[in-house]
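Okay, here's the structure, questions in a sec.
In this view, the complex is presented without one of its protein chains, the others remaining in place.
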Amino acid sequence: MVYSIKTIRKLILTTGTVLALSLGSTQFTAAAEFPEKPVEMTVLFGGTAQTISQLLADLMSRNLPQSVVAVSRTGGGGAVGYSHVQGTAPDGYNIVWNSNSVSTAYHRGNMPFNYEAFTPIARISTEVPALAVRANSGWGSLADMVKGVKASDKKLKVGISGNGSFTHLTSAALFANLGIADKVVYVPYGKGKAPVELLADRVDVAVQWPGQFIPHQKSGDLSILCVTSMKRISVLPDTVTCDEAGASGLDITMWRGLAAPKGTPAAVIEKLESAAKAAIESGEFVEASNNIGFTIAYLPADQFGELIASDDAKISNLMSDLGLKK
Amino acid sequence: METLLAVLPLVLDPLTLGLIVVGTLIGIVFGSIPGLTYSMALVLVLPITFGFDTVPAIGMLLGAYIGGMTGGSVSAILIGIPGTPSAAATVLDGYPLAKNGRAGLALGTAVVVSAFGGLFSLAVMIVSVDFVARMAIRFGPAEIFALVLFGMSTICGLAGKSLLRGMIAGTIGLLLMTIGMDELDGVPRMTFGTTSMLQGVHLLVAMVGLFAVPQVMSVLVNYKSGSQASYRTEAVKTELPSLRQLGSNWSVMIRSALIGTGIGSIPGTGGPVAAFLAYDHARRFSPDKEKFGKGQLSGVVAPETANNAVTGGAMIPLLSLGIPGDPATAIILGGLLIHGLAPGPMLFIEHKVEVYTVYLAIGVAYISVVLIQYFGIRLFVKILRVPPHILAVGILVVCTIGTFAIRNSFLDVYVMTGVGLIGYLLNRFRIPVTPIVLGLVLGGSLEREFRTAMILSEGSLDIFYTSPLVLFFFGLVIAVLTFQLVGERRERAKPKSNVQESAHAES
Partner (left out) sequence: MKGLFGDRVLGLVLLVFAVAWSVIVVVTIPTGFGDSPVGPRGFPLGLGVLLAGLSGLLVVGSFMPHRRGTVAVEDHEPVAPGVEIWAVLSTVGLLVGYTLLLGYTGFIIGTTLTVAGAVLFILRMSSWRFIFGMSLGMSLGIYLVFGKLLGVYLPHGSWVDLYF
């Protein structure tokens, strides 16, 4: 490593100048136009949540003078990332790619603050859990399954993502609605393994995301009995809702969206909101939603806030019924 | 065959070819930096692929995955710090080889056998994807638990002469992995009420700490006391292994490749287990058992063949069932999905062209790995000319950045420091470090699979003795343990002069 004195002197000079500038510039941040530097989007989970966030960040960057960077802070069922963002300055440079996990992490007792610590920016998408059985199980409908379970003295084994996860809460609500809650055993699998466990005949039912089931339904190995939202979903237009299939009134949907720490100026939120809107209206995002299997569901900040609040109450009730609430 | 010919021009298109090579290069760089792994390379490459067509995009992702898998051996051999968990077993003999001035040979061998392992598993995948996928499905929680327990039993081979010390080390590794949020029930464990501790001890963070921190400490000790390590010879040559050297290892290579492909195809186990099992089996069945851990070439051949054979193995459940085996393949799954390829049984019928693209891209990626590394080794070995104390400062900086970048968490850097300090102290009391790594690597799956199996069986232990596969692996565990205990007893009975060597098994 040989450096000429000249180069080094130049480097020091540059460093000094840049340092002085960056120190000086922080004084004027408030007055200048947002955003002046890259916006950090904290991502709480790996897998498809991360893939979608990277695409969204990429597309949002095109509609803002600065880039949006997806930064992964996983762990604690989202609690680690929420805590990071909640602890940053409310200036719009730190936002979180959030979901219903803000409610589950809080009610589980893993986070000392709830959704009210954040200002909503926009809802981006929704995903609806689906229930599937093996095609050779002889259960052609949800009613068949309920009948089968009631007739048998064995318990129904249900593959889910983890105790206290969204798929667990969904299943619990569904089976309570069907009146067979006491005949169900939940088997938690991480990392999307539940569909294979269903294929391998180790569980009787799996409640997971449609994208995981669709290829196996096409090949004729699994059949999806219902989806848990009130309306049918675009990737499975022919699959009935659980409400139609006998679990009347059941309406459970997971959303994903963006939020910033509470106290972020309204003008900043507005900018991010419109950048997000433009991003999800682009052809690429629409295509990705079809391929990955989520539904684009834009909601502006105010309506998104109402939804978060009402879902939080719903999840709180569900979790206390399950004995998961702390 | 026609499909293959139809796909050939797609993959050999200059853009695709270029992207595979670039992906491979990025993978190698990430793989060789401790803390940065192929998972991160994939995360960073993924957005780049958004703008490309399906074929070049998949090629680039696979390149990064494969490059990353092979890159881990570079730092494992040169500086004794594995770049990825899969390369942890490579340190055992690769680093002593470098100390003996054979870094070029070790690196060259690692590259060649990596490519062999990767291409072997690719061939298995092409020929028998259906069969292997059906076999993999038979591995439920109970079977995987038994397999992981078998992996844990390789502690015997890594513990040097004292099983007790190895088991203490392994238990400490397992304990560390229980800290943080419990994956199955979502409750905090040993977090003392803090949110930041919920993230737990990340495998990579602890591993970097265990290898890098003690090494920096002992370099400083040598520096202060004036005894500079003298092993770094001036002229490190780039040697590729001779055919004779490879020839004498061919059976180790084939067996390791089979181990790697098999384990890779079972979701949720992966590279590190395959590498440790392959290393252990190579040592156990070698006539020169005593030479292992001191720079035996087979000790590099076995883990490097196996961990790259995992790549092809892992593609099987990923493509045919849509099940990612680890975080890295989960990102590849994301990349496939976003380009409209939904893995599953129908993929092989509806998207035959793309499937063959995957096959060819893997092949091309391994060829570029060999080419890049062949020229790269000349550059890599230059690092050995840097004086150790200067290198130590560099290692600290790079490991800090690498550790931080995994989850962008400063806490992780402190955890790395703490685990490293504990590792150093334990090593001073002759507790070997490698079994701690094994505990870290296997701890998560050991607990998760056991508990899931118990839920499946509704609390009955029946599930562990009604499956032939479970019994098979349990049998292997018992055999290995008996072997070790009998050996230890015999060792004690020997006259004292033999004992002197024994404590050096762990470097």
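Labels A and B are assigned to the chains in the order they are written; within every chain, residues are numbered from 1.
What we mean here is this: contacts are C-beta pairs under 8 Å (C-beta built on N, C-alpha and C of every residue); 3 or more make two chains touch, one makes a residue touch a chain.
Predicted model, so just to flag it, every value in this text is computed and none were measured.
Residue in contact with the omitted chain (choice from B:L17, B:M167 or B:V353): B:M167. Checked against the full complex, the one of B:A123, B:M454 or B:V477 touching the unshown chain is B:M454.
Although one chain is not drawn, the whole complex shows that of A:V69, A:V240 or A:A278 it is A:V69 that touches it.
Of the candidate positions B:M40, B:M69, B:L297 or B:I331, contact with the unshown chain belongs to B:M40. Residues of chain B in contact with the chain left out of this view: 26, 29-30, 36, 40, 44, 161-162, 164-165, 167-168, 171-172, 174-175, 178, 182, 184-185, 187, 189-190, 192, 213, 216-218, 220-221, 223-225, 227, 389-390, 393-394, 396-398, 400-401, 404-405, 408, 410, 413-414, 416-417, 420-421, 424, 426, 428-431, 447, 450-451, 454-455, 458-459, 491-492, 496, 499-500, 502-504.
Counting the whole complex, the residues of chain A in touch with the unshown chain are 1-3, 5, 8, 11-12, 15, 18-19, 22-23, 26, 37, 69, 71, 163, 185-187, 322-324.
Just so we're on the same page, only the chains that are shown with their structure count from here on.
Between the Cα centres of chain A and chain B there is a gap of 31 Å. Across the complex, chain B is touched by residues 46-48, 50-51, 54-55, 57-58, 71-77, 79-80, 83, 108-112, 155, 157, 162-165, 185-193, 195-197, 199-200, 202-203, 211-212, 214-216, 218-219, 221, 284, 287-288, 291-293, 324 of chain A.
Against chain A, in their complex, chain B makes its touches with residues 43, 46-47, 50, 137-138, 140-141, 180-181, 183-188, 195-196, 198-200, 267-268, 317, 321-324, 327, 330-331, 333-335, 337-340, 342-347, 407-409, 448, 452, 455-456, 458.
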